[in-house]
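Note that one protein chain of the assembly has been removed; the remaining protein chains are unaltered in position.
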Amino acid sequence: MLDKNGIAKRIAKEVQDGYYVNLGIGIPTLVANFVREDISVEFQSENGVLGMGPFPFEGEEDADIINAGKQTITTLPGASFFDSATSFGMIRGKHVDLTILGAMEVSENGDIANWKIPGKMVKGMGGAMDLVASAENIIVAMMHTNRAGESKLLKNCTLPLTGVECVKKIVTNLAVLEVTNEGFLLLERAPGVTVEEIQKATEGNLIIKGDVPEMIL
Amino acid sequence: MLDKNGIAKRIAKEVQDGYYVNLGIGIPTLVANFVREDISVEFQSENGVLGMGPFPFEGEEDADIINAGKQTITTLPGASFFDSATSFGMIRGKHVDLTILGAMEVSENGDIANWKIPGKMVKGMGGAMDLVASAENIIVAMMHTNRAGESKLLKNCTLPLTGVECVKKIVTNLAVLEVTNEGFLLLERAPGVTVEEIQKATEGNLIIKGDVPEMIL
Amino acid sequence: MIKKVVSGVHEALEGVTDGMTLMLGGFGLCGIPENCIAHLVTLNIKGLTCISNNAGVDDFGLGLLLQKRQIRKMISSYVGENDEFERQMLSGELEVELTPQGTLAEKCRAAKAGIPAFFTPAGYGTEVAKGKETREFNGKMYLMEEAYKADFAFVKAWKGDEAGNLIFKGTARNFNPCMCGAAKVTVVEVEELVPAGSLDPNQIHVPGIFVNRIFKGETYEKRIEKRTVRTK
Partner (left out) sequence: MIKKVVSGVHEALEGVTDGMTLMLGGFGLCGIPENCIAHLVTLNIKGLTCISNNAGVDDFGLGLLLQKRQIRKMISSYVGENDEFERQMLSGELEVELTPQGTLAEKCRAAKAGIPAFFTPAGYGTEVAKGKETREFNGKMYLMEEAYKADFAFVKAWKGDEAGNLIFKGTARNFNPCMCGAAKVTVVEVEELVPAGSLDPNQIHVPGIFVNRIFKGETYEKRIEKRTVRTK
């Protein structure tokens, strides 16, 4: 079973040379730490920066330079700043190659819910609806089950949707899955996790084809 | 009767302090020469400059700094350059206070034709359609009649339209007219021109109320 | 050059009255018009509709207006950093219209650019689409979204000149340029106000035509929401 860093590490392997990548808050943010050093990748943050670097050294933080998670950041050579309309022009116009974000629920047809629990949590969708509606390539990073032990990979989402039929791949603490026309295709098992355990934790239709390999991190 | 400079001089009196003004090609360009020096006005050119100044001195012209008429220009302190989408954002968004342009025909309901003579002249509308569709305040600068002596102030335009019901005021070599619901309201006569001469040169409905004053230049 | 400079925040906010719709720049607490917000609080104006990506935190930014119940309705994309906001919203005291962030930016930009409506895929198939026209283009579904209508836009820039030309710094740019010219009156506060001609005409982020009033803010706290550092 993977921890959050493990999930981030596995997702980092999906990042290819020349990609512009948008990372959501939470586990996705960790992905930046695991991207191979021999490839060129630029991180976009929807509040208006391309070419994000690491967090600043103490004392060097600048209130005017933050990421979408409101954390202080730095920029790398070749970076640029721009306004929000331009930023979402990048996103809506499919110029960002890969979007990685968290979710509360994903359905077997690729619907995603991650912004609202009626009567309870109302943080808002931020840029998530724009991101999932436009990205060609969306990977969801999340735990396979919620705190109550219930599956987050469902036949149908029960929470208000963020987007429909948009998720392509899911990496959880238990598995890597692809969203197909027939449901969740199990691609890889997390180290030490059995197909049966994944099956038990998946409410939506799980497709198992032949031997499912254990993921290599 | 006015010459082109006279028309420009009369129109210049319509330019008020604090106005952003877009000047079309031809007579409108001359208006800049006659604007009072004690008021602040900025000229916008739709190819992407605000704060246009006079033509450059010989030897100081820059191929990268031109107006919409493709003439070399200079800029004044406070000027800015921007792209075409931003420029027409200014125009469409009604941020430009006054548009002055030429016309081949104007109808008594304010329609304007100035971009095409079927089978003959096909220069294109350039930015004129955007300008006339959006400007709150449009003044047409033109001769009252064409070279064949025919009226350019018509009941209905015969040439393909540039915009509908948009012209507010017309300054010709003979008169100043306002477009009203009933037709062309004669506001002022050019020096030495009689109401009868204006009537004769106007095909559309001409409204004459009381004594029509001679314009003061 | 057309002069835009006003004497200070007092003159800058002249004409703001109860029930108006205001746009406010900023992302989180980054690039917010601190001086305008502080003055709005003292004006005691009520029943406001605020279009702003976020709603501040409990004791800073728009949170100050929320605490004083000056806001009737918020139009935002993300409000997760503000407990008072969540309380007022869940209790029904505050009307909230949650809008996808890119749609919010584009609705401002559309208002500024004279585009009454446009199509976007964001929110299709979700509750954001309720009551909105949907349409297919090239095999994909889109929502029609209309431009915002606002009375005042409050914007924070880094540098500005007397002609109203603006330059922003870093990610403090965010929604600020999109809101310039998107309301009937655009009020800009800057850290540094320079004479016309001091800024390179080639490097203006927002031309002065989109700005009605400009002044130098008295102080800037520039609070950091999530100071995050690494060790050397």
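Should a chain be cited, it is by its letter among A, B and C, assigned in written order, with residues numbered from 1 in that chain.
Everything below uses one rule, namely that a residue touches a chain if its C-beta (ideal position, glycine included) is under 8 Å from a C-beta of that chain, and two chains touch if they have at least 3 such contacts.
Everything numeric in this text was worked out from a predicted model, so none of it was measured.
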| item | value |
| --- | --- |
| Residue among A:G59, A:G78, A:G119 or A:G149 touching the omitted chain | A:G78 |
| Hidden partner interface residues of subunit C, rising order | 106, 110, 113-121, 135, 137-138, 140, 142, 146, 167-170, 201-203 |
| Subunit B, residues in touch with the chain not shown (by the definition above) | 45-49, 54-73, 81-85, 87-88, 91-92, 111, 116, 119, 122-130, 133-134, 160-165 |
| Residues of subunit A in contact with the chain not shown | 18-20, 40-42, 44, 49-51, 75-82, 85-86, 88-96, 134 |
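To be clear about the criterion, only the chains that are shown with their structure count from here on.
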| item | value |
| --- | --- |
| Pairwise touch network: line, ring, star, complete, or other | line |
| Dominant interface by contact count, named by its two chains | A-C |
| Most central chain, judged by mean C-alpha position against the global CA mean | C |
| Chain whose Cα centroid lies at the greatest distance from that of subunit A | B |
| Whole-Å gap separating subunit A and subunit B, where each centre is the average of the chain's CA atoms | 55 |
| Length of the line joining the C-alpha centres of subunit B and subunit C, rounded to whole Å | 36 |
| Subunit C residues counted as touching two or more neighbouring chains | 109 |
| Touching two or more other chains - residue numbers and ranges from subunit A | none |
